[in-house]
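Yeah, one chain of the complex is gone here, protein chain that is, but the others are all in their spots.
Going by the order they are written in, the chains are A and B; count residues from 1 in each one.
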Amino acid sequence: MPKVLVELQDVSTTFKPRRKLFQDKLPPIRAVERVSLTLMEGEILGVIGESGCGKSTLARTILGLQTETAGQIVLDGNIVSGLPARHSRKARRDIQYVHQDPGAALDPWWRVGASLDESLKVGGVADPVERAERIDRMLNAVGLNAGFRSRYPHELSGGQQRRIGLARILGLHPRIVILDEPTSGLDLSVQATVLRLIRDLRNQFGLTYLFISHDLSVVKRMCDRIAIMYLGRIVEVGSAEQIFTNPRHPYTQALLNAAPRLRPGQLEEIEALAGDPPNPARKPSGCAFHTRCPYADERCSQIEPELREVRTGQQAACIRLEAIAQQTARTPELLPEIAR
Amino acid sequence: MRDDLVLSVRDLSVTVHSDDGPAKILDHVNLELRRGEIMGVAGESGCGKSTLIRSILGILPHGAHSVTGEIQFCGENLLSMPQRRLEREIRGAAIGFIPQDPYLALNPVFTVGDQLLEILRWHGMPGESSDRRYTRSVRARHRERIIELLDAVQVPDARNALDRYPHEFSGGQRQRLLIAGAIACQPQIILADEPTTALDVTTQLQILKLLKELAARFDVSMLLVTHDFGVIGQLSDRVTIMYAGQTAEYGPTGEIINDPRHPYTQMLIRCHPDRSDELIGIPGQVPVPVSPPSGCRFHPRCPAALDICSAARPPLLYGEADRQAVACVLYSEIVS
Partner (left out) sequence: MLILRRFLRDVPAVIGALIVLTLVIVAIFAPYIAPRLAEAFDSNLMMRLKPPSADYPFGTDGLGRDILSRVILGTRPALAASLIVVLGAMVIGIPLGLIAGYRDGWVSETIMRVTDVFLAVPQLVLALAMAQILSGGIWSAILALALTYWPFFTRTVYSETRRVRSALFIDALESLGASRLRILTLHVMPNVAAPVIVRATAGMGFTILTLAVLGFLGVGAAPPDPDWGLTIAESRQYLPQSWWYATFPGLAIFIVVLGFSFLGDGLRDLVDPRLRRSR
């Protein structure tokens, strides 16, 4: 039985918009709203959502860079919420973060080796010999030779930058790694190599990943479980297989539908969601998705749906799940092609 | 040039003189775009896709470079056309352009209307000469045209959208505005450089559908550069695959996707998550243009490479009726 490593209990993160002189008070932006999630030891949990859905804020909240305004986070059995800002990051040392653009996450004036060394120094490794050894080990682990120490960040290719980003935090011996869009901006041909490295590193170092992405096709081949976010809330969560073969929430279905497929001439048949995601500062009432949902009725704008168990391990937040299931059973073409 | 061709690129080579020596970014590229078709250009980054688009538009990066070959567009060679005419009649007029990043492509300090009207003011409305006086009534007419265009690209509340600033629009809406700008002067061709990479998946689908619809409705040909075979599969009629500044293969989309010939194409398609649940990549990297490998440029990464591959560049071998072509020694038998 794998144990729970991180548990989020009803975590919300709210921003107060900065008020300008003589301006009316603005309502707070609820970037992350009552998110409950568990992260099992050794698993890869994907968090999927479009830009502005709050997945990055969720990551920063888990890291302790952003203070949760409600709920609590339990890390390996210890409550790490409610600490003063300067301690909360320290208490979560076991969690490390790889930036979306690891090249930009390196000081452009510093050689890669110096940046890696600094990360370890900041991480509390005082002995320079020990640091040098760890850097060598980590560069080796991500498949780069020691010569990369003397490179500057701009001299690295996209794939190499990701590798350095991974090496940087691996030296700190984290248990949980949050990967923020680890493949965005990479060619498909390079993506696969980076993803494989990420998976290999998990096995080698016994890591647990929180994998943030907007791209379901990436997550499909990586993750054990997947959580779908829309406007700060989790709308569906389940095992990768459940999400891909039997998506229940209409938003999940739309996301699956929208992924570009290797099937020429199908564009006309695919239904696109109407409109754009609403501004997080002006969330629709009730179910936030109702403004774009093809199945929405008037109750959807009134009732805020809670996550409900639809089968073991899979939960979805929608009040019309049963109706949608019936409708898609009658007209299977409404379902994403992959789930038919 | 055949009648049904709107654009024909012949033996186009672009050499940039960098500090490390001359870099041949494009090397004898050939490409034909037929009336009304959507042609995808695929390849990893660094293969010269964007340079191809820029050469057609005549906006190659600054710095020393030399261009040879020809780009035939409606019976004229764009490479020998004077700058002035290129600016007035071609770029943004007869050839529209949709950039990659909608967040960077609009000037934040001008309203959307100002920026779109500028296009019509510079090039003139379709059918009217561009150097007439810009009177109030001309501007009003232009405004009406822009509103029509915004309706065509499905920007909600088009009339009021004109007076708003770019930051008030989402990424998808901005991309729609840019598309409206690209079709404003009834272009023959639209060049699109990774038009959906910066967008979310659901928005990407909307934009792809819109592009397809517009291409049919306005009878415009499209050159679509992307590294995503999914996008190509959904949108384009034919595909050209480029590798390290050269054409590797071209043909109808369906045939390329289902039956790719060139090992590079095969590997590219195998990388797509639809093709396998395994994580498959292409080992190695695209060579730098300063020092490309000898012979077939793909041979160092090619699993099927033979000894002859490093010796000479394989010529493009054409299939039946020029429908397909592949530059690989493995396919000498398809020569007709």
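In this section, contacts are C-beta pairs under 8 Å (C-beta built on N, C-alpha and C of every residue); 3 or more make two chains touch, one makes a residue touch a chain.
Given the structure is predicted, the values throughout are model-derived calculations rather than measurements.
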>> I'm checking contacts with the chain that's been left out. Which of A:R93, A:R199 or A:R263 qualifies?
In response: A:R93
> Of A:D101, A:E241 or A:E304, which sits in contact with the chain we cannot see?
Replying inline: A:D101
> Touching the missing chain, which residues of chain A?
Replying inline: 60, 63, 65, 89-90, 93, 96-97, 99, 101, 104-109, 118-119, 122-123, 169, 172
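Keep this in mind: only the chains that are shown with their structure count from here on.
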> Where on chain B is chain A touching in the complex?
Replying inline: 44-45, 170-173, 200-206, 208-209, 212, 227-231, 233-235, 253-254, 257, 267-269, 271-275, 277-283, 285
> Across the complex, what residues on chain A touch chain B?
Replying inline: 50-51, 157-159, 187-193, 195-196, 199, 214-218, 220-222, 254-255, 257-268, 270, 272-273, 276-277
